[in-house]
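Quick one: this structure, given as structure tokens, is what I'll be asking you about.
All protein chains but one are shown at their positions in the complex.
Our next item is chain A:
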Amino acid sequence: MMKIVVCVKQVPDTTEIKIDPVKNTLIRTGVPSILNPFDRNAVETALQLKDTYGASVTVLSMGPPQAKAVLREALSMGADRAYLITDRAFGGSDTYATSYILSSAIRHLGPFDVVLGGKQAIDGDTGQTAPSIAEHLDMIRLTYIMSMEIEGDKVIAKRQVEEGVEVIEARLPVLCTATKETNKPRYATIRGKLESLKAEIPELTLEDMKDIIDTTKIGLKGSPTKVKATFTPKRTATGVRIEGGPQKMAASLLDCLKESKVL
């Protein structure tokens, strides 16, 4: 049976984040944590493969114990098992270190035929982690997929690209990333939700993977990128007041829109 692993991330619900008008910073307190929306599409992709071809679906997340909530979410939708990758030593990891740790966990639990993830997380928005996992695992990577079909040991995937749609055939194993357009994620069933709330979610720590992890590549020290500062950029564009009668105002608005290349 095909083995699928999906990497998911718990993120703050950015639609709920407001900007402090005085300090000009993000107000993070009281913002609910959710399953990264693109990762939900990745879970749905895995479950559709499971429905069509039969597969076991494993879900992974790296984060603090609270991140088990998003793993339960994936279980409630129909994933078979979930692991939380958690260790103080993993804290402060950038996308390079995170993708290295996730790829190590995939090695530890694998082998898998298909690795899935969302195209990016809505908090960091880097879009680097999933493709980097493929690099660490020396695996073919297909980003922004619209659909995938399995034929024997091959996958035929449609990719969304700027010019149109690309159809790609590749040999398994592959890593694919999903977008909002890939599918419409299913709702959990009441039964799935009840079972997920009771499910045991094992933790994978550095100790579990010590034979395959190079400790110089993890955590803050193993991260080549350093965040020097974060700030909200000042809005520099100013508004233009359009005046006059309705027809004149409409005409000026049209000119403005053309000028700024909106139309």
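Assume contacts are C-beta pairs under 8 Å (C-beta built on N, C-alpha and C of every residue); 3 or more make two chains touch, one makes a residue touch a chain; residues count from 1.
Keep in mind that, in the parts below, contacts and distances are computed from a predicted model.
Participant: Name the absent chain by its UniProt protein name; which of "SGNH/GDSL hydrolase family protein", "Acyl-CoA dehydrogenase", "GSCFA domain-containing protein" or "Sugar ABC transporter substrate-binding protein" is it?
Facilitator: "Acyl-CoA dehydrogenase"
Participant: Among A:Lys3, A:His136 or A:Lys193, which residue is in touch with the absent chain?
Facilitator: Checking the options A:Lys3, A:His136 or A:Lys193, the one contacting the hidden chain is A:Lys193.
Participant: At which residues does chain A meet the chain that is not included here?
Facilitator: Contact residues on chain A toward the absent chain are 76, 186-191, 193-194, 197.
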